[in-house]
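What follows is one structure encoded as structure tokens, with my remarks underneath.
Every protein chain but one is kept in place in this view of the complex.
Our next item is subunit A:
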Amino acid sequence: MDLIINKKKYSVNSTPEESLLNVLRNDLDLTGTKYGCGEGSCGACTVLINDVAVRSCITKAASVEGKAITTIEGLATNDKLHPVQQAFLNVDVFQCSYCASGMVMSTVSLLKKKPEPTDEEIINGMQGNVCRCGTYPRIMKGIHEAIKIQKS
């Protein structure tokens, strides 16, 4: 099958049942997208499909053929970090950082839908992403920082 990932075309030899997560990580070595639970409950595997956040662990790769897939590796352009990545760095959000890719991708998707969400909208939008280190208040601060960067 042919997948369009980060604006690049990849031909993959894979069974139709294979999850997008396994294809990204094992076949294409795009390991920025993480495995956390395998049932769409933790958000570590979040990628964008046509700009919308999707859990790649419960998405079959075959089902997103021809669609625009964006992973954490595709966010920065010309060595310039995406405003959400920059914001999370500015705020120094993370501890173990294993959730970072998913948090960044979910935030990008959230801010695309709603560039200036309220705290309640942020909580609802991010409820599916787990940070076991409990950096949620920092992520919240990082999202506000990202809103500020994107506005300017």
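Please note the rule applied: a contact is a pair of C-beta atoms (placed from the backbone, for glycine too) under 8 Å apart; a residue touches a chain by one contact, two chains touch by 3 or more; residues count from 1.
As a convention for this text, contacts and distances are computed from a predicted model.
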item	value
Hidden chain of the complex, named as in its UniProt record, picked from "Cobalt transport protein CbiM", "Electron transfer flavoprotein subunit beta", "ATP-binding protein" or "Isoquinoline 1-oxidoreductase"	"Isoquinoline 1-oxidoreductase"
Which of A:Ser56, A:Thr71 or A:Ser109 contacts the chain that the document leaves out	A:Thr71
Touching residues on subunit A - with respect to the absent chain	15, 17-18, 22, 25-26, 29, 31-39, 41-42, 44, 71-73, 75-76, 81, 85, 88-89, 92, 94-101, 104, 122-124, 126-140
